[in-house]
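Provided herewith is a single structure, encoded as structure tokens, for subsequent inquiry.
Only one protein chain is missing from this complex, and each of the others stays in its spot.
Just so it is clear, A and B label the chains in written order, and each chain counts residues from 1 on its own.
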Amino acid sequence: MFRTLRPAAQAEAVTITYEGRPLSVPQGISIAAALLGAGEMVCKSMPTSGADRAPYCLMGACFDCQVLVDEQPTPVQACLTPVRPGLAVRRVPRPTPVPEGVAHD
Amino acid sequence: MTSAPDLAIVGAGPAGLAAAIEGARLGLAVALYDEQPEPGGQIFRAAESVAAGKGAPLAAFGADYAEGPQLVARFRASPAAAGYMPRTTIWLLDRQRTLGHVQDGKARMLRPKRVLIATGAQERPVPLPGWTTPGVMTVGAAQGLMKSAGQVPEPPFALCGSGPLLYQFAAQLVAAGERRFTVLDTTPKGRWARALPFLPGALRDTDLLLKGLGLMQKVRMAGVPVLRHVRDVAVHGNGRVEHVTFRHGNHLGELPVQLLLLHQGVVPNVSLSLSVPLRHVWDAAQRCFRPALDAWGNSDVAGIAVAGDGGGIGGWQAATAQGELAALEAAHALGRIERAERDRQAAPIRARLKTALAARGLIDTLYAPPPLAALADATIVCRCEEVTAGQVRAAIAMGDTNPNAVKSRTRAGMGPCQGRMCGLTVSELVAHARGLPPDAAGTYRLRPPIKPLPVAVLADLDTSAVEEEEDAT
Partner (left out) sequence: MSMPPNSADAGTGSGTGSATGPDVIVIGGGLHGCSAAFHIASAGRKVLLLERDVIARHASSASAGGVRRLFRHPAEIPLTMASLELWHAMKDMLGDTGDFRPTGQLRVAETEEEMARLEARVKLTRSMGYDHEVLVDRKRMFEIAPALGPQCLGAIHVERDGYAFPYKSTLAFRNAAAKLGADIREGVGVRGIVRDGGRWKVDTNAGEFAAPVLVNAAGAWGARIAEMVGERVPLKALALMMMVSARMPHFLDPTVGTLGRQMSFKQMQSGAVVVGGGHRGTPDLDTGITQLDFRKLKTSADTIGGVFPIMRKAEIVRAWAGIEGCTPDDIPYIGPSRTHDGLYHSFGFCGHGFQLGPIVGSITAELITKGRTNLPIEPFRIDRFGPDPDAVSWEASRAA
């Protein structure tokens, strides 16, 4: 997806996990940058269609880069959250839909 | 900061930084909040890190960006730096100036004496078929990655759209050694002719104009294919972008890409100002809503002002001038300087502002967004709730007369982004369908929290500063 211009000059790497897989990423960048740099894009499954969604605006506006981190129950914006050693990043799953209403015609 | 600040500034871009420096110089206790980890705003994103050699080479970003580290350094040296809160999101501002912020999962409320909204711009979302496919991003997004993480896209990729940022980023890529991409310029034919009457104004800032033309040249000279007057862009791919199709002249083009970067100019980020609510007006030239402001940036609500792109797009130099003017006004309103002194100090700043704004007419005309009437029914308008243009049109046909009605029926604008991605589109679709100007059609009524707040964080909200203030009065 993206390559780092001056890898050698980077600050030291940290290890995070994405969907359980370890990724070595530069210290100090955002989760979104880390994922894109590692060729991973998908952050969440959309509640409506179930389609995969990846970062779009990277400036905190679109919320397409929402991911779950560690044991936190609510998602964070990956573009505004820095990586730290050991961080566990997971996709936001599609919520189980509410059954069709008891429709009365 | 325990006691309420004199001046609370939302956004540490050029406008907010200039206001903070100026406010502190005038003796105000300043607080400056920004959700980004570093000061600088959109244009000067990660300016300190880049200057410190941590990201991409500084030289790649051009002369403008080089001003960033200087502005940030001036801020760091100012007493205002003591009130800087990075990684802090403002989720609430009301007409009593109650300000809510959240940092590291802790939310607080306070009531500053004055508030300056300097929330800047966001890229205009322009829906096109397939734009929610993973691998479609904005030009600003990729530019931000280059600034903050020293990352550049890997081929094959393309830049697509219209507006100054398109060629600016293309030139930055070239300067960083990346030429293996295509520019799909969607600026329609004949735009220059329409923009020409604005030239005399723009010539007052020949600098800026030449800069723009120079960028285009630079990209072409580097051998980057530039296709002009491209139309009907559509993204294809199963689960991720595989290729993009478009019309170029008389033929259908197709380009394999793994990344497509879109851009169609920038619009004010009005989430916070609409949620207050401040009074807004429709800016026909820039095709966006912006808060109604006086010459000092004051809104219709006492003690709340707006500076920078958040009050209407003017670019970073205009933003710094507006930030300084707002600081002068705050100092005057809080009794620190006399009116005459305020006006005297404002005069040279106003001259700078005028120069900075001289090219706007040209840019706005040249890069005006495409009319939305042509938007295909199947195209997604609201990214969060995946609501299509056809569903919005159907809602209008069912009697929904305004954007809030469409929102109620279709859930467009109800997802986590709160209409940041679809607000303008839905306003324009309603306006078009009803034959009204967009201000008569209206816009979403936004409400705090302007960004989602976990229930646990809200339940633990610290309201003590506001209680104390109310007890004292």
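Observations on the structure shown:
In this text, a contact is a pair of C-beta atoms (placed from the backbone, for glycine too) under 8 Å apart; a residue touches a chain by one contact, two chains touch by 3 or more.
Treat the numbers as computed from the prediction; the structure is a model and nothing was measured.
Just so you know, the chain we are not showing touches A, B across the whole complex. Contact with the undisplayed chain is limited, among B:Lys106, B:Arg194 or B:Arg279, to B:Arg279. Among B:Ala63, B:Met221 or B:Val455, only B:Val455 touches the chain left out of the display.
Listed here are the subunit A residues that touch the chain not shown: 47, 73-75, 95-105. By the touch definition given at the top, subunit B reaches the unshown chain through residues 92, 94-96, 98, 100, 109, 274, 277, 279-280, 289, 398-402, 404-405, 408-409, 411, 414-416, 418, 436, 439-440, 442-443, 445, 447-449, 452-456, 458-459, 461, 463, 466-467.
As a convention for this text, only the chains that are shown with their structure count from here on.
Listed in rising order, the residues of subunit B touching subunit A in the complex are 35-37, 42, 49, 53-57, 87, 89, 122-123, 132, 134-138, 140-142, 144-146, 148-154, 176, 239-240, 258-259, 269, 383-386, 415-417, 420-421, 452, 454, 456. Subunit A makes touch with subunit B in their complex at residues 1-6, 9-11, 26, 28-30, 33, 36-37, 41-42, 46, 48-49, 51-64, 66, 73-74, 79-80, 82.
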